[in-house]
Each structure stands twice: as structure tokens, then as C-alpha cells.
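Quick notes on the structure that follows.
Note that one protein chain of the assembly has been removed; the remaining protein chains are unaltered in position.
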Amino acid sequence: MENNGDVQMTAENDDQEEEEVTAQSVLLAIEEAWLNEKFAPEILPHRSDLVDCMLQQIMHMEENMKRLDKEDLRLMIHRMELDRIKYVITNYLRARLEKIEKYTIHILSQEATRSSEECYLTVAELQFAKEFLTNIEMLFKTIALQHMPGNFQTFEVDTLTVKPNLQTYVFLRANDRINGIIVPGSMDEEIDLEPGSQHIIQYSAVADLVKSGAVKLI
Amino acid sequence: MACCQSYIPDYFAITDILSTEERISCKIEVELPGLGFLDSSCQSENLKVGTKVEFPLWLAEPLKNLQNSVVSVDIPKIYKEGYREILEADAEVIVLSKWNPFYYELGMHVRKFSDRDYEIITESLLQTFKSRFQLVMDWSQNAMSDPTLSIQLPRLERDLFLIGQQAKIRLVEWLKMGTNELVVSEITTNLKKRKREQYEFD
Amino acid sequence: MDPCEIEFLSEKELVSIIPNFSFDMIHLISGSVGPFRAGLPVKVPIWLAVNLKQQQKCRIINQDWMDADSLNEAKEEEKLSKLFTKMPSNHYMEEAQLLLNVASDDISDADRIKTAIKDIWDIRMSKLRTSIDAFLKSEGLHAKLDHLTAMEINSVRPLLPHALDQMLRIQTGGRATQSHYSGTSQ
């Protein structure tokens, strides 16, 4: 009971010792996922494992806080921290929704090629994406498409696809040492990244490294 | 907004639709029956071979790209040698938006009309952008810059200027005030402003 | 990113406070803080320090590096160096801003510290502008940004990456992207 042991003094010491111990590392991982999502042009593999775990922590904590006296110093401090964590989660999930809304067709068609273990969207995000597409199609049809002549009535999925620009420049910091990244656009220039070093480069050169956690976007 | 991606044309892009409305001088290479009226000076029913017309880019480019080109196009003079030389000499002093408000966008399209000039126009656009960037950056870093400055810049530079200026204003505010204040949405502010204006009219 | 978001990130950094109350260790999700003993220094995240200070529950001890003389030395070094020198903290500007705003009564020499940090910031910002222009003119495809701090990097965003993106569009004709939607082809 590492994270909420203080309020636990009156509560039973229940479940999942292991999970509790890593609450801090889960939070750090969410913060990194948040910044990566914010700066990456494409949608990244979802981290609902982290989000669900942290939302559970929050609920747990809020439950325990109810037992505290209104004047208890801990109440203020826990609330402040929860607000900070909620802000990160809100911002992270919203960045994902924005990409889903902008690149709906592209994301859905990519997602269709992935197996359930390697999918990038959560079940709820996938549902949201599908509904978003249906709603746009409905909007286009009702206002315009049904009034257009002949084959111009079709909702041409390919033409309407908006794709993220993977060549966009991003800032990053290396977590690990990485050798031999080929600089896009160069003849065959290679660079090495020292741990902790900071760079600006095209996203496409480091997309895999962002996903594997070898670098983080800043 | 959580994401702030740079401009790249897509089907719904306003900038792309606006810039492809720019006119291009074309010569008709294949007779177009029943379309004589597209040339206002033309009396006949058909648009005859050899007629000079000004077509919007969205029309001129695909017509030229048809298997047997229906039109031949003339690269606008602002991308030709004489004008390129002016830019080489002193790109910063030119009011580029007067040459064309979509100077770069249009340039990126018309260079495709000529294999011979593709590289030269690309190089000219790139050098022009590079030599003017300092100016765009300096203007945007001066949060108090004259708002009319942006009118002097073609769209691509103007967008950079505005986004740079916006970031700069935020930074200056932060440096001054430190902690942030919760603020009213810009949309709400506009709505209220409009309401007031309405009252004043009444 | 908005500067207040960078400030948010900086609030995770630790700072020493001297509480005027006593309390056992508090187990937060982000790690434990305390125990607090009245009159004894203890390290806490800046967000907590600022809030305790606002409630008059503590004094803030300024960061080791917040010393006017050594900052003025650093300033001279920054002036002489062509490259960016290493800063004592990746969030020096935000930390200074936060702590000096809320605890100027706790920090001796606050005005001199403020001035020195502002000078260093200004020198570095003007260096940054020059190097951006040089980087762009060189048509560089990659740059190392060692010793640039979080707020400094953020200050060139989105202008620098967007400008590079547009240069790339000009160079490649957006072939790699989606120019075929430009309404003119097909």
C-alpha cells in the first residue's frame, strides 16, 4: 500500500500489492504517453492499460478521501494531485479524439488491417470513430449529396481521406542510446542518439522509436 | 486545441481551394464544342483551337494533363526568369502578396507544367522562402507588430507569421503574469461583442 | 504548447521548504512526501510548495542555483560562448518565475536573481533566433539541441517545425504527402 497508505490507516488493507507499488511508474508512463500523443502527427497505440489503472487509482483515492476530516491537510494535497493527474488524462485522451476526428477514414482503414492484439484504438475509440464517420456521411448526404446529379451522390471514401503528415518535424529526447538513424531526405547520412540528447528531425525517422519508447517527443 | 499540425493540402483545405481558383493563361489545343461562352470575347458556339483563355488552375491543370492535352498553359510571368532575378537580388523588400497572394502555392502547381523549369522554379521558391524567413520570424516575434504586415505576405508566410505571433503573445503574457488565469472562451467574447454591436444598431 | 503547460511540467521539480507544521509522511500517487517537522527543511514538488506557501504553511528555500553571483557568472559565460551553455535546470525559467512570484519574501536577493535570469534568457533567445535562421538557410535536415531547456524549445514551436515542414513541401512538391487532392489532378 504505497500510494494511499495514509488514508488507508482506517481502511482495510486490501488487494493487489504489486499494482499499487507501481502507481508512480504508471503515472510517469501516462505523462510520457500524453506528450508523445500531443506531438506525434499520427495516432499512437492506445495505452488504456495505463489509463484504466490510473482512473482506478483516482477512484480509490477519492473513496478514501471521504473518510478524512474536512480540515485535514491531506485532503487539500490529495485533491491538488488528483486535479493534476486528471488534467493529464483529459488532455491525453482529447488529443487522441482530435486525431480520430481529423483522420477518421484513414485511421479506420489502418485499424481494419490490424489484429485485435496490435490495434491502436480502444474499443470505445473505435466505436466513436465509426459513429463520427457515420454522422459526417449523414450530414453530407442530407444537405448536399442526395441533391447532386447521378454518380456524384456517392460519398467517395478515398477522395475524402485526410492523412497525417508523417514528414512533419518534431522535437525529441532520447531515452536510450540509438545508433544509425537515417536522416530522411539526405543521401545516406546517419546519426546516433546519446541517451538524454535532444534533437529536431522528421517524425518518420523516429516513429518506431517513439512507439517502442526508445525516444520521447518533447 | 491539443494538436497543432502545419498546413498540408487535403480535400477540405480552404487554402487549397482558394489558391486553385487563381487564373492561368491557356491556349485551346482541341476544339471544345458548345463551350464558346467560356471566352467572353468569343461569338461562336464552340471554343476554337488557338483561342487564348484565362482558366482557373483547378481547370487548367487537369485539362493539360489529359492524354491529349485540351489546353497548353503558359507559366505566369512571376515565375519566369525576369521576376526570379528580382527575387534573387533582394527578396525581402518585395511585397510578395502583390505578385500573388498565393505565391508559393501557385508556384508549386505551375512548376509541374514544365519538366524543363521544374527544378529552377523549385529552387527559386526555396531560396525566396529562405531569404525572407528572417523577416517573417522577426515580425512575428514582435508581438506589437502592425497587423497590416500580414497583408504584405503571401498566404504560406502569413500563416507562419500569425501562428508565430500568437505563440509569442502567449509567451510574453506568461513572462509577465506567470501563473495562468482561467479565461473566457474566444467564441463567447465574439458572441458578446456581436450582441453589443446589435444593441448599438437598434 | 501553451507556456502554462510547460510550467505545469516544471511543477514536478522538487524544492526545499521549511514547514511551520508537523505531519507524517503523505503517500501521493506520484510518490511520498514528508514527514513534515516544523522548522526542518523537506523536499516537495513545486506545485505543493507553492500551495503551502500561499496558505502560509511554509517558507520556501530557493534552489541551490538561484544565487545572484553565480547566475551573473553564468550570464557572462553565456555571452562569451557561441553555443548554448548548460543550464542548472531544464526548467530554470519556470522555476524562477514560480518561486520568485510566490516567495519573494523568503528569497534574499530576489530582484538581482530575477534580473540575472531574465538577462540569461534574453541572451539565449537572441542566440536561438540566429541559430534558427542559420539552420534554415543551411537546409539542415536534423539538428541537435543540446542544453536547450523546455521553455526555450517551446518558444520556437510551432514556428520552426512549421517552417521546416513548408520548406519540405516546396522541395518535394508534397509528393510524399497528398498533393493529389489539390483538386487539379485525376
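First chain written, first letter: the chains are A, B and C, and each begins at residue 1.
As a working rule, contacts are C-beta pairs under 8 Å (C-beta built on N, C-alpha and C of every residue); 3 or more make two chains touch, one makes a residue touch a chain.
Just so it is clear, contacts and distances are computed from a predicted model.
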{"item": "Name under which UniProt lists the unshown chain, selected from \"Mediator of RNA polymerase II transcription subunit 17\", \"tRNA N6-adenosine threonylcarbamoyltransferase\", \"DNA replication complex GINS protein PSF1\" or \"Membrane magnesium transporter-domain-containing protein\"", "value": "\"DNA replication complex GINS protein PSF1\""}
{"item": "Neighbouring displayed chains - absent chain, whole complex", "value": "A, B, C"}
{"item": "Contact with the hidden chain (one of B:I8, B:L59 or B:A91)", "value": "B:L59"}
{"item": "Chain A residues that touch the omitted chain in the full complex", "value": "51-52, 55-56, 58-59, 76, 79-80, 83-84, 86-87, 89-91, 93-94, 97, 101, 123-125, 127-128, 131-132, 135-136, 138-140, 142-144, 147-150, 152, 160"}
{"item": "Those residues of chain B which, in the complete complex, touch the missing chain", "value": "1, 11-14, 17-18, 21, 30-35, 38, 55-56, 58-59, 62-63, 66, 70, 177, 179-192, 194-195"}
{"item": "Residue ranges of chain C at the interface with the undisplayed chain", "value": "4-5, 7-8, 51, 54, 183, 186"}
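Criterion: only the chains that are shown with their structure count from here on.
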{"item": "Selected pair, greater C-beta contact count between A-B and B-C", "value": "B-C"}
{"item": "Distance from chain B to chain A - Cα centre to Cα centre, in angstrom", "value": "34"}
{"item": "Touching two or more other chains - residue numbers and ranges from chain A", "value": "38, 159, 162-163, 165, 168"}
{"item": "Contacts with 2+ other chains: residues of chain B", "value": "6, 8, 10-11"}
{"item": "Chain C-facing residues of chain A, complex", "value": "1-6, 23-24, 27, 38, 54, 57, 61, 73-74, 76-78, 80-82, 84-85, 87, 159, 162-163, 165, 167-171, 183-186, 189, 191, 197-202, 205, 218"}
{"item": "Chain B contact footprint on chain A (complex, rising order)", "value": "38, 41, 91, 94-95, 98-99, 102, 159-165, 168"}
{"item": "Residues of chain C defined as touching chain A within the complex", "value": "1, 8, 11, 21, 23-33, 47-48, 51, 57, 141-146, 148, 150, 153, 157, 160-161, 164-165, 168, 171-172, 176-178, 181"}
